[in-house]
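Taking it in order: structure first as structure tokens, then the write-up.
With one protein chain withheld, the remaining protein chains of the complex are depicted in position.
Each chain gets a letter, A and B, in the order it is written, and its residues are counted from 1.
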Amino acid sequence: MTPSTALPERRSRSPQERLIDRLFVRTTLVLAVLTGVLLAFIILVIAWRSLPAVQAFGLNFITGSAWNPVPGREEFGVFPMLYGTLVSSIIALLIAVPLGLGTAIFLSEDFIPSQPRLVISFLVELLAAIPSVVYGLWGIFVLIPLIQPVARWLHANLGWIPLFGTEPVGPGMLPASLVLAIMILPIMTAIAKDSLAALPPELRQASMGLGATRWWTIFRVLIPAAISGIVGGTMLGLGRALGETMAATMLIGNANQFQWSLLAPANTIASLLANQFPEARGIQVSALMYAAVLLMLMTLIVNILAEVIVNRLKAKYE
Amino acid sequence: MVNGASPQGQPVFRVENVNIYYGNFKAVRDVSMTIPKNQVTAFIGPSGCGKSTILRCLNRLNDLIASFRLEGKITYHDKNIYDPDIDPVEVRRKIGMVFQKPNPFPKSIYDNVVYGARVINYKGDLDELVERSLRRAALWDEVKDKLKQSGFSLSGGQQQRLCIARTIAVEPEVVLMDEPCSALDPISTLKVEELMHELKANYTIVIVTHNMQQATRVADMTAFFNAEATPKGGKVGHLVEFDLTKNIFGSPKQQATMDYVSGRFG
Partner (left out) sequence: MTTATLNPQVAGLIKRPQLRNWVGWVMTGLVGLCALLTIIPLFAVLGFVLVRGISRFSLTLFTQLPPPPGLSGGGFGNAFIGTIIVVLLGTLISVPFGVLTAVYLSEFSSTKAQKEVARWVRFGINVLAGVPSIIAGVFAYGLFVTTGIFGYSAAAAGVALAVLMLPTIVRTTDEALKIVPQEVRWASVGLGASNYYTTLRVVLPAALPSILTGVILAMARAVGDTAALIFTALFSSFWPRGLLEPIATLSVLVYNFATVPFKPQQELAWAASFFLVMLILVASVASRLVIRRQPMR
């Protein structure tokens, strides 16, 4: 680069200026590295605080079902909460995946003009902007009373199935899963829609040009071609559902015991943490940290998988 | 017939006074022509002259564009394919299309070829269909050992021949080709051109091309389209001259055609 002649006094820099410049670049590097390793630091802090519980309970912590913080007789096992975390997330996915995929197809095809389509996409994104604690409040006062008759009907008529084997009491796995589904719908819809929209238009033309109908084209060409984005979005949704705290803790009933019934109160790891940390003492703190490590591991694995899958999709069509 | 000699053979398409609009924008005005059976008909002309637009109207692929509107008639064996009682999906099964950019599906070579057969619920032997179609597309020897590999694993020229095999596998009567060689290297182009010569025994071929040499090499009939400026500042395409290829390039009747084919075009 040729030095400018317009401002000759700037042509050579003073030693102080060089130093400041060096320091500035170094500072950004240090901050970037700190930001990059923050995740590792978080894991480290939580793992470090969980050590006493890891030593005391080992792997029995994962398989055990007792949660007894009474001093002197402490016993901790998170099996019911692990089960509740996984089952509530899976039910949420079972509801949200078809709904989200259907909405994504609706919004990426020209069933309706593009203006209303944009409005609907925007509304779906607004769903993600509502704080989870507000969903929890709404769940308690609106959703639970609303689904109570349905839950009673399920118990009365299908009560022989263990999943509906208990009298519905209000809070439980079912309402929590429903709200989780609502909360993960936006991200799943957005990613599925984006990956469908990113497909080259030639694919659709080729299929229609061969005399395929629109729906044949969607099922046989478009969805298979966009599958990594759809799966990636589903994984991100799963990651959200596993770690979502407020909707779960306000709606699931916080019962630390294992029950097959979806109508019975249950618990998730996230809501266990939210409930017990404020008043936890001694080894109980450590046990909760141990539970947090498990939750962290689950969400990390799911999120890293999602990241890899979505990146692979990007690479394919660039 | 607008200009020149009448084509040999019976007509497949008759285009009658067709105007094409995208929303309020008029893209093509007043095109009339007759496309003969078992011949190669080429559409040539500068960009924006509407030749691809007309081509896509012949199998109603423009229906995929919401703002598209057509006035006039396009008859296929004397039936207007824009009549309300026509099923456009069936039209596309009879009249296949090969696109400018090779566009195999992200599936295996085998699944690409049988895609159309599955669409029409073909009851015959799929393996045999794949071999027959790939042989006709002059691709069999190159891919017979890797039918399970992705269509994307082929070179550009092979992909385009795969797309041709995919199109002829459903036994259409007409194959429309929209600049099928523009993304290919010269050797692949030559192969595709040879293929067209062989295919016209069984199919009627309509090809849009940017390359005038290609038109002289492959086409029996050639239509020259041109674009003219509209008062509103847009461009509208129209048919200038349609005749035997040798007449278009040898003794065109219109000055514009003469200018274009002799390369004196702006």
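Heads up, the rule we're going with is that a contact is a pair of C-beta atoms (placed from the backbone, for glycine too) under 8 Å apart; a residue touches a chain by one contact, two chains touch by 3 or more.
Given the structure is predicted, the values throughout are model-derived calculations rather than measurements.
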Residue in contact with the excluded chain [from A:M246, A:A287 or A:I309]: A:M246
Sole residue of A:I42, A:L94, A:V150 or A:A197 that reaches the chain not shown, by the stated touch rule: A:I42
Absent chain, residues of chain A that touch it: 1-4, 6-7, 10-13, 17-18, 20-21, 24-25, 27-29, 31-40, 42, 45-46, 48-49, 98-103, 105-107, 109, 111, 120, 122-127, 129-138, 140-142, 182, 185, 189, 213-216, 236, 239-240, 242-246, 250, 270, 273-274, 277-278, 285, 288-289, 292, 295-296, 299-300, 302-304, 306-307
Residues of chain B in contact with the chain not shown: 76-81, 85-87, 89-91, 94, 173
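As a convention for this text, only the chains that are shown with their structure count from here on.
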Centre distance in Å when chain A and chain B are each reduced to the mean of their C-alpha atoms: 49
For the chain A and chain B complex, residues of the former touching the latter: 110, 113, 200, 202-213, 216, 220-221, 224-225
Chain B - residues contacting chain A, complex: 59, 61, 64, 66, 89-90, 92-94, 96-97, 99, 101, 103-107, 115-116, 118-120, 163, 166-167, 170
